[in-house]
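Left out: one protein chain. Kept in place: all the others.
Right, subunit A next:
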Amino acid sequence: MGGAIILTTPIIKTKTQKKENYCKMNAIISLCHFCESHGPSILFCTQAFHQSQDAQLLHDSAPPGDYRGHTNSVDPLTQNLSAIVHQPPTDQCDACRSLSPGQPGFISYDESTQITYISCQHPEQQQLYSILRQACVRSLNCEVCPGREGPIVFGEDSSCHTLSHTFNLCDRQARGFSRLYSFIIVMRDRMFLVNSWPFLVKHLRSLIDNLQKKAEKTYSLESDEHKLTSSSRLLPSHGGRRLLPNQTYRSLVDLTGDKDIYVYLHKYFIYLIKTGGRRMMECIVEGPPQAMAVTDSFKMLSDQELIEKLDKSLPSAEFRVLQLEDQPIFNSLRHFVSILGSEDFPELAYHIMRGDQLIVRGNDPSTVMSVLNILKELVPESICRIIGFSSTYQESFVAEFLGLSVGVNLPRHIVDSELHVLLDILPPLKRYYSKSAGDQPNSVLGGADIVEPLEKYKLMVYSAQPCLHDQKYPVIIRRLMALLTGDGISDQMVSRGILALKEEWMNKVKILYKFSQVYPKDSLENDEKLNKLVKEVLFVTPEDMPILLHWRSALRKDYRAHLLQK
């Protein structure tokens, strides 16, 4: 049923709106009055019709008549509208009527957004009318606002939420010289309503102030007149006295002395609906943008893929023989460290973390791959490109992690450069294991290719110049070593710990990045600030700086923009 057109359409419409993610404020704003004779009534209400999806609905729900006419028209009073105006109850007096009989209402069309705003006394849809009517009664007669005048929000999720602002206008002819009115804003979306509270209340207040000023002016004029005409009487002309049977209370127009008061209200309500929607930007919140890119330069390859890849890259038939399932592989970082030895590892880790090229040489691809896979845990994923096993040297800008087969020589400039670290996986001497081959007859496989446990392998780390001196390890390395050499820590705990450690350092990277944007490194003063930051905020040593600087490249471009925005 199309009764509550406005209210049933969801307020959030991000997908249909192209660039402007402004919310639509699907609300009805209404002026209500507590009439002394007839009780609470709706005086005037304004609602928005969104042409795109509502025009049809409006057409369907409304009684027969051409409605496309009014949505295209800017003319305030078209004849078409009169058909949809709710027939007012018969027992209405001037006080509970806004528009004179026969005057259908006001209509405004916003070309830029294709929204039609219609103001009339009652909403024409029955369902909407009853919702509004109930909100009106609650606002005026049930809900108590401390201090009598003031805003309150009430409502249920099952129906609608209402922001109500009651106020009094002075009237010489009314009981107690005061008449009770209220503005109500009815919405389905509670969050939207509550979030709009400051905006709405501010504007309702100024609207009310305006009305009250006008009413006071009329009041004081009448008081003066009254003093002139009947100076002897202490009592007011009507205040408190019974009205004559045919006399009714005055309308808002008479009260404020402004015959265009409803035009003014119409405009103001439109402003509230339109601006109320525009002041809320909507964006899909899925957390902040991802800090680090997920690169596809390296994907975890399954064993099958690995073999296929290797098939292509390795033409020699000898290597096939080596692709036997039982080649020794490193299965965890702890495992690797236990074979490498905890003295050499910090040096290696530091090189890796600060972005030097890691070259692993070995004669078995899966062993080499397992080393690379384990060591890549130490750096953010996005800044670690891996070439698993290659027969020629690749430059560091192609791959930070490079696996090579044994006899590949490194170019001279690489050997001399301290921006690389070389790890050689040396198998045990042949003599040694041919001797033991006799003890293991079952494992004989083409003589030379007996699987040896990794413990018998030797790992050699070589770098042009050792970069860690005198145990002055960076903080991250110390933390890493504590994790790896600690007792009773399982492999899973180690990898979790490393993950957390990386996150922690990435956060430091973000701070550093933002800092460096705010204070570019161009003056001594800023350098001092940076040192202070490093020491007192990030809690790292200067040795950590190369790592932090390198990891900065792991931040995605859009994330950097996001950081700077904030």
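Observations on the structure shown:
By our rule, contacts are C-beta pairs under 8 Å (C-beta built on N, C-alpha and C of every residue); 3 or more make two chains touch, one makes a residue touch a chain; residues count from 1.
The working rule: contacts and distances are computed from a predicted model.
When the unshown chain is looked up in UniProt, the name that turns up among "Methionine aminopeptidase", "Ubiquinone biosynthesis O-methyltransferase, mitochondrial", "small monomeric GTPase" or "Ras-related GTP-binding protein" is "Ras-related GTP-binding protein". Looking at A:Gln114, A:Gln134 or A:Thr275, the residue that reaches the missing chain in the full complex is A:Gln134. Shown as candidates are A:Pro40, A:Pro328, A:Pro380 or A:Pro474; the residue that touches the absent chain is A:Pro40. Of A:Ala48, A:Cys160 or A:Leu180, it is A:Leu180 that touches the chain left out of the display. Although one chain is not drawn, its touching partners on subunit A can still be listed: residues 34-40, 134, 137, 140-142, 144-148, 174-178, 180, 235, 239-242.
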